[in-house]
Structure formats: C-alpha cells, structure tokens
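To start, the structure under review is shown below, and the notes come after it.
The other protein chains are all here in position, but one chain of the complex has been omitted.
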Amino acid sequence: MFVEFSSVLRATMLGVQLGMTLALVAAGLTLIFGMLDVINFAHGSLYMMGAYLGVTVSAQFGSFWLALLIAPLAVGVIGAVIEVFGLRALYGRNPLYHILLTFGLAVMIQGLVVEIWGGQSLRIEAPASLAGTVQLGPVEYPVYWLFVLAISTLLIAAVWLMIDRSDLGILMRASAHDTEMVDALGIDVSKVFTGVFVFGAVLAGVAGVLLGASRSVNPGMGFGVIIETFVIVVIGGLGSFKGAVYAALAVGLVTAYGALIAPSVTDIFLFAMMAVVLMIRPNGLFGATEAA
Amino acid sequence: MSDPLLRTDSVTKRFGKLTAVSDVSLSIPEGGISSIIGPNGAGKTTLFNLFTGKHAPTEGSIEFRGEEIGGLSPHEIVSRGIVRSYQITNFFSELSALENVRLATQADRTGFGPDDFLRHHASLSDAADEAEAVLERVGLLDVADQTAANLAYGQRRHLEIGIALATDPDLLLMDEPTAGMGPEQTNATVSLIEDIAEDATVVLIEHDMDIVMNVSERIAVMNKGELIARGTPAEISENEAVQRAYLGGE
Amino acid sequence: MSHDPGTSTGSRGSTNRSVSTTSRRRFLVSGAAAGATALAGCAGGGGSDTLTVGHVLPTSGTYALLGESIMNGFDLYLQQNDGQLGGYEVETVQRDTAGETDTGVTITNEFLVQEGVDALVGPVSSAVAIAMMQTVQQESSAIWLNANAGDYRVTQDGCMDLHFRTSFNDWQTSAPLAQWVYENVADNVVLSYADYAFGQNSKNFFQEAFEEAGGEVVGEVAAPLGTDDYSPFLGDIESSGADAAFSFFAGSDAVNYISQLSDFGLDDELTQTGSGFLLSEDTLPAQGEAALGKYSLLHYTATKETDRNQTFVSNYSEEHDRQPNVYACQGYDSAQALDIAASNADSTDASDLASALSGAELDSPRGEFSFDPDTNEPLQSMDVREVVQGDDGVENEVVATIDDIELPDWGCSL
Amino acid sequence: MSELLSVDGIDTYYGESHVLFDVSLSVDAGEVVALVGRNGAGKTTTLRSVMCLTPAAEGTIEMDGEEIQDLDPHDVRQRGISWVPEERRVFGGLTVAENLRLAARGGEEDRTTQIERVYERFPRLDERRDQHAGTMSGGEQQMLAIARALVGPETDLLLLDEPSEGLAPQIVEDVADIIRELNDEGVTVLLVEQNAEMALGLADRAYVIETGEVVHESPATELLNDREAMETYLGVK
C-alpha cells in the first residue's frame, strides 16, 4: 500500500506523542513493580482520575492550566490513600494478591466515576491560547498536540534526569534493587513506597489531563490503558524506567503506524512485538537478569 | 590408561567481559574421588555449571564418555549420568524430605506415557523404596516426613546430597559438601562421600584442605579461571604455584 | 461486540471493548426508576391484570446514559398514564446488561423463564439484540420492543412477529441522507466509520444510496472501534480530496473523531455529514464548537419545533432536569407502543399484543410513525440537522425533513 | 565499661521455622565482640534480629538502655546501629558516590562532610567515586559496604556479617585492619564470622552459637586457646 509522506510524518508525530504520554502512565507502574512486585491494575484508574478531575477543575475554574496543576496533585492524594490503606497491608505477602486488591480498586473506581460523572463522554476544554494549527512541512498539525508532545517529552526528560542524577533518583534506584538494605541504612522505605506510588500517580494524572483535552474522557479509559501500559512495562523490563520510555516510544509508533497499514490488527503487532522481545530477552529490554 | 570419563578441551566461559573459566583442559578418569580447589572466584563453580548444562561453554568442548555434552540442556546431561549437589541448599523446601528425594528417583521412571498421568504417584513404589534407601544412606530416614524447610542445617546438606544421589549418577559433582559442618557431621559426610565413590565417580569442590588431601586421588587447582596445577595430593601440596595462589594477593 | 449508535467505547484499539470488566452477568431487581409508579418486579409477575415489562438495558458502564434515558422515557409515559398501559397495571423489572452480549442473553432468559415478562424493552446494543433473537423466538412468550438496537439483520435473519423496533434501523440513519448530501452538499464523499458491524452497515447503505443518486465515493477509511487518536486516519481522509465526508462514529469515538477533525483543521476543507449518532445530545457537550456546521441524520431531534415534541421536552425536562435525547424518545415510544398493543389486544398474550401492534400508528414526539406490517420496522421521516450555536452550547437544528422513505424489507415478510 | 547492646532471651522464626532459641548476649561500649559458629547456626539471624529485619518474636533487645526490638530497621539505624550484611549488598547499579550519598544524612554540607570523611579513610573508594559498585572487586565492595555503614547517623555499634567471606587472604587482612582502626576510634563492633581465627584475633570477647543457641561465652583469646572448644564448636583443628 502506498502511504504518503505527510501521513508518515503525521503518524510519527502522533507515535512520539503517544509514546511520551504512555511513558508518563507507565513510569509509575514500572517503578512500583521494581520495588514491590506489585502488579497494579488500578494504575489505569489513576490516569482516568486525572482526566475526570481535570474535567471538573477546568469546568469549575475555567482554566486548563489550573486543571493541569490541581488534578494531578489530587490524583497523587488518591494514590497515597490507595498505597497507605490498601497496598501497605499486603506487603510481605505473595505479590499475586496485589492483583486481587488492585483489580478490586479498579472496579470500584470505575463504578465511582460513573456515579459521579455519569457514563457519557466528556472532554477537557483545551486552552484557547493553544487553539489552531501550525504548518509543519506538508502537515498541518494542531498546536495543542504539539504542546502535549513537548510537555510530555520535557516531563519524561525531567524524570529521567531526576532518576539518573538526583538524590531521590538514587533512592528510587536503590530501592528497586534492594529495599531491605535501604531500610537498614536508616531510610523509611515505607515512605519511599508511598512517595514513589504518589509520584507515579501524579505522572499518570498529568497524562490524564493532557490527553483529556485531545481525547474523550470516559469510564472505560482506565481499564483501556492498562493492557497497553503492561505491554510497555514488560517490554522495557519490569522496574526499569529507561526501558519503559523506550518501550513506550516503540508502542506509540507501532500504534500510529499500525493505523496507517492495518488498523484492525494493530494490536496484533503490539502483542507480537512483546512476544518477540520476550523470546529474545525473557526479562524485557532492561529487566534485571537473574544472577548466574 | 583407559578413556577418561569426563574430558574438557580448552573450555572457556566468558560472561560479557569477564572470563570466568579460561582454556581449561582436564580429564577425569572413571572411579574414585577427584577434587577441584582454588580460591574464591577461581571459576570452580562455573566449571560445574558448564558440566551440568547451566551454561554453555563459550569455546572448547566437554566430552562425557567420549560424547560432546557442552551446551546440552541440564536434563539431557542428567540423563547421561552427570549430576551435581549444591553449595547452598537448593531443594523443594515446601515438600517433605522423602518427596524431595522421590522426585529425583522418579525422574528416570516417568515420561509422558498414559500411566504417568493417570496413576497415583505413590504407586511408583520402587521409586519410593529407592528414595527411602537413599534417605537411609544419607542418614535422614527418621526425618523422611518432615518438610525440608524445617530440617536442621546438617540435615539439609545431606538432603541436598541425597537428591543428587537419587538420580543414580555415574558422575557426581559436589560443591562444598561439608561447608559449615561440625567435625562429627563432617566425618559423617566424608564417609558418605567415600561410600558414594564406591560405585560412582565423584568430583569435589572443597575448601577444607584436610578433607581434600585425605580423600582425593587427584586434585586440580584453579586460579582466576585457569587451571594452574594437577596432580596427586602429594604433588599438589609441594606445588609452588598453588602456594602462591593461596597465599599471594589478588 | 457491537454497540449501537450512541454507545461509546472508552479506549483505543480492540483490546478493550469492555468498559466494565466484571460484568458478565448483571442482575438488578430494581424499584421503578425515579418518579415511576411501578414497583419492583417479583416472581410470578405477569398475571392477567398486570403487564410485566422487562428492561434489558445497561445501567452501568459507558452505556449507562443510554439505558437510563430509555427507562426515563418509558417511565415518563407510564407516569402520564397513571402507571397503566392499555388498562393493565404495569410491573417493571430491570437488569443491567452493561452492554455485554453474554449478559444480555442471560437476562433475556431470566426475564422470559423466570419473571414471565409480557414485554421486553431494549437492548441498546445490536450484538445483544442479535444474540437475544433465538431465546425470544424459542420462548415466544413476550413482545419485544426494540428500543435502540438498529442492526438490520434482526429483521433480515430474525423476521420475528414479536419484534418491533420502536427506534430505527441502521439503513434509516444512513441511506436517506445520501440523496440530500448529493443534492445539497457535494457529489463526492469520503466514507469514514468505526470498523464494526454497525459502522460497516451504515457505510454500505450510504454508499449504495449515494452511488445510486449519482455521487462518487472517493475514499474509505475504517478506524477500529474505540480509536483514541484519529490523526493517521485524518490523513487518508484529507488526501482523498473529497468535498464531503459521511461518517459513522458514536459515543466517545464520535467525540474523538469530530474534535480531532476540527483540531487538524480538516473541517475547513470538507463538509462533514453523518449518521445522527455522530452529533447527538450525548456527544455534543464534549464536542463543543468542533461540531458546528456539521450535518447528521436522525429520526428524533430534541429541538424540533412541533407542539408534540415541545410538550414532551418540557414534561421530560421537568421530570429529569435535562433535555430528552433520542433514547428517551425511543423509551417513551416503547411504552406508547405497548399501551396501544395492550389496549387493542385487551390481552397480555405475546402474540395477541404483536398482532395488535402490527401496522399500528404512533403519535410520537419524533413525529407520527407506523410499524411496517411486513417487517415491524418503523416507517418514519428523518431529520437532517445542522449543529449550530445555541443558548447553552451547541445544539442540533433541523434543516430538512425527509418524508415518505421507503424501507427495504430484507426479505422479511410477516 | 557500660553496656551498649543487650540481647535478652530472644526467639526468632523464619515463617514456621524456629531459628533462634533464647539467645542472650551483650556488647559493651568500645568492645569488639565476635559471634562465631558454623553455617546455619543462627549468627546472621542474630544480627538481623538486632537490626529488626527479622524481628524477634520473644525477648528484648536494648540499645543504650532503650528497648528497640519493636522498631523498624530504619529507626534502629537512627539509634546508632549500623549493619554490614553478608555478601555486602552494595547497590551494584549505583556508583560508589551514589552508594554513599544514599546513606548520608542531614543537609548538603553535613552529607558532604560525612562522605569526605570516609573517602579519607578509604582512598581506594575515593579513586573510584564514579565507578559502578557492581563492577568492583570483592574487597573493594566490602570496603564500600563498611564505608556506607559509617556515613549517615553516628555509628556507635557496627554489626559486621562475614566481612571476610569470599576474599583473598591478603584482603582479609586489610579488612581486619579496618575493623581494628574503627574500634580504636571508638566504634563498638559485633562481628559475625565463619573465619573464626580472624574473628577471634580481633575480638575482645566471643560467643559461640550452635543451632540457634548460645553455647559458649568467653574472652576471645581464651576460646582461641581452647583447642577442644575450637574443634567441637567450630571444627578448627
């Protein structure tokens, strides 16, 4: 099939944007997994809460920017509640039980969303200052989408730097490696867990607000994003932020190009990609390999 | 001299940049006890891992009874008669001692025939009998029904040996079987090893030089992945390179 | 899983049709919905002086709004008639299908076997409707008022005397627009649609009619159900060079499609038209100004200025504090149809009700319509609407009404 | 000398498995105390219980006269107890500097001071600030593990688990020297060793633990010279 250059360009931009926003969602999932082996089915719900709270805040105050600030913080609070009152009770048990807990939470949150906001699709009003399109070579591209692309890439870069350079990043990497040792060094790891969980929730919340103004906001989006992020986290290697970013980019691009080539089976490409990666590297791209 | 039981020819194993085993050629004749000694990190355990299929050699060949086994999968190597016991206890901690051993005696009695799916495992009575015999041999018959995780340290080490023994090996590779044992236990273990060597070839990795010197017929010394000496206990204790490796720094 | 117009799937790709994961079976013995007089259904309902109605509708998940609107409409009619239809006291039972096929079948079974309902109202989803056909036929114990599911195959494959569409079929919401588009908008179109049964049907019907009218289809773009980002598809639409587009998307797909079409500035280049669900009351608030100037076809429009409709709108708004939508109208008409059937038949027997309703005329808020005696499909006129700026946000304005539409019979002859 | 650590009658379990039976021992300020015994005797578990990593089910543990057995490990560290685990457990993916930074506490200045202080003591680490810990030799990793235990809150009591394990004889000497120096500077040490000769050579007093029970307590030299005890308990001939 002949695909025009402009289509490829457009798909590439979408792919990168998708990749970066998905990386925002996946970051928390993979960090939490690295530290706690928690398979968090409720993580998608945090992303969804970001979008819904964004809808409410932006409608209430008429400001997208305020929503972008407040909603993720509120999602962070929700994340804290989930970690402290839910997950924490399960630490030390077979991590499989986290599935039951977080699955239950995801079902609960979905129910609550329908109760509070109803079942119909909503949308966050994008700021007027970002309305319109710009001409990028052969492609006319919405300013807001460029904004999402830029801001999510910046955020990911900032998180990358933070994990790579800052004390907090050192702590996070060390905790992913050996939590007990971190605890014995005098650091309250349960606070680290909460912190990282909240951090992941905030990032997911940011993604929710950002995408909530370019896509519809609906009660299915929580479960909708979860499989995709699982795929990302697994391809990247559980616990590896770096891996998650690369994998998210790959998933974003495959999704976008798949829509050009064979839309109805794009998901097959995704899953096949994951299967191939795991068959070559059974612990994902950057996953810890078992010591010999 | 008859053909050796196990022969390596220039075996090398690299992990990335690290060369764990470098150009090792040695042969182990059938029967008796051979020991491999060397400081920590000398590559002894890696060599065992190459023999048992945990790793494939990067270069070189490993022959067992004249047949290449380098790179075969672990179960294929076990079926040829090579088995190892571990330095760290590595068993089925939730199962009983008997069940631990029985899994091993069962191995060559089960396959994928209809019977293996349909009958009760306990009906493999000869496997169970044999497992009991093994437990008796390693001195654990009276704790046969205890969960492995609850066994005392010395018992665990003997169970570890028992599991390996239960596969009825021709060549038994034992990684520090007496580590951490008291003198009585050590003596019991040494006699067990000598007993095993009656009808199988044993290769020991051992730190306790007394044991090595007493039981071994042949000793190979490794340092930094290389084979630096081979010989009888008497030859080895005289060897200067060995002295250096043990006393000299890194 | 096919969802009808108005349904929306939340998320991208085909990984997650299901909105609510845990809803294989739902079971809801409810009191009547707000304001209704009917009491909870219980075992042994359906005696000779009561008429038991079973709502096979979603009340949770993304389809909740549709299911609830249908029930609200139904209850409004019931309330206006003192809880009676055709002189019978009405008992309603309702179960939540969550829009899932499997659950729909289970509930249908339950209603027919257990509750002994005299009438089924629902479902929302065509997949559920198609899956229900066999059970309804087998039991033959209730009349089926199909209050939303529009797949023509219910008539083509089922052709059941018990089945009455109080709503529409997918031919009606697409084909009749073709002539109008050809005459008023453009002689060439690109077709874009959600790639599932309903979208495919709508596309095919429109294409057939458009080509028959003399127009040319210059491109075709199928996006998976639940697509979040349409930009790869928008490129194909743009490069088709068409002057107009006809689309079938619904729910969150419609929101995403319309707003992204506008984000990318494509609506400057072509005129967007579509089936009514592309631009309906449940999507317009989220679509906002992106929807302006786009045309769609539907059998009911809340802003339609007929007395019958204005009365309905004010009654409904009073009761539910919001404007009725097309689903509410379909629910309302389902009650009305049952009223007519029961009073004409003077019986609660399913086949009596069905023969009494065959060919009957309804004075609906959408306008008068009758059931085609051959297919029990509604013979109704369709409104072409344009999205305009209203007092509170954007709204549909009827710009044309297409009357005397001849429906295909799909080989069904009752 | 004043009693710094007092372990009184603790019983510890791993899940169902009972590992320590009524273990009591004490460490006075300024001492080096060796805890020796065979593999699996319960030495490591004793340290883990002191650190509250595997909390004791029964009995009390006092540090400076205050009970600590119900604390969390990070609180135990705040009380001045520092743990150098078996197999060192340095963070292999982190650089030397990052390993130390993680353990350091207080404001930027305090932390820098703490870290520079250990760099002075371990010039070898200073040279390797930016090297990933996982790529260093065993001896260097051991140094890093000890250094890491010394930054952060003031270390009054150092728990050392098998510091000689897997090290070449010469390196073992180096480690022993470090322990001696630290003790001279006032750090109290509770040393768990498989290598009894090394441990007893360093220690003032020694406890022997066997299958979860303390079976012997004496000055270190006394035990070292008691050939029979050495052979019975430790298999040293």
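Here are some notes:
Each chain gets a letter, A, B, C and D, in the order it is written, and its residues are counted from 1.
Basically, contacts are C-beta pairs under 8 Å (C-beta built on N, C-alpha and C of every residue); 3 or more make two chains touch, one makes a residue touch a chain.
Note that in this section contacts and distances are computed from a predicted model.
Per its UniProt entry, the chain excluded from the display bears the name "Amino acid/amide ABC transporter membrane protein 2, HAAT family", taken from "Amino acid/amide ABC transporter membrane protein 2, HAAT family", "Hydrogenase 3 large subunit", "Pyruvate ferredoxin/flavodoxin oxidoreductase, delta subunit" or "Succinate dehydrogenase, cytochrome b556 subunit". In terms of the touch definition stated at the top, the absent chain reaches A, B, C within the entire complex. Touching the missing chain, out of A:Ser7, A:Gln110 or A:Ser152, is residue A:Gln110. Between the chain not shown and the residues B:Asp145, B:Glu198 or B:Glu240, the one that touches is B:Asp145.
In the full complex, chain A touches the hidden chain at residues 33, 37, 39, 41, 84-86, 88-91, 93-94, 96-97, 99-101, 103-112, 114-115, 190, 223, 227, 230-231, 234, 238, 264-265, 267-268, 271-272, 274-275, 278-279, 282-284, 287.
Counting the whole complex, the residues of chain B in touch with the unshown chain are 52-54, 73-75, 78-79, 83-84, 90-96, 99, 102-104, 106-110, 112, 115-124, 145, 147, 163-164, 166-167.
Interface residues of chain C facing the missing partner chain: 1-2, 14-18, 20-30, 43, 60, 95-96, 100-102, 105-106, 109-110, 113-115, 126-127, 130-131, 133-135, 151, 153, 157, 195-197, 225.
Simple rule for what comes next: only the chains that are shown with their structure count from here on.
Taking the mean of C-alpha positions as each chain's centre, the chain lying farthest from the centre of chain D is C. Rounded to a whole number, the gap between the C-alpha centres of chain C and chain D is 74 angstrom. If you average the Cα atoms of chain A and of chain C, the two centres end up 35 Å apart. Counting partner chains per residue, chain A shows two or more touched chains at no residue at all.
For chain C, the set of residues that touch two or more other chains is empty. Taken in their complex, chain D has these residues touching chain B: 15-17, 38-41, 137-139, 166-171, 194, 211, 231-233, 235, 237. Those residues of chain B lying in contact with chain D across their complex are 39-41, 149-150, 152-154, 156, 179-183, 186, 210, 246-250.
Residues 8-16, 18-22, 60-66, 195, 222-224, 226-229, 231-236, 239, 251-252, 254-256, 259-260, 263-265, 282-283, 285-288 of chain C are the ones that touch chain A when the two sit in their complex.
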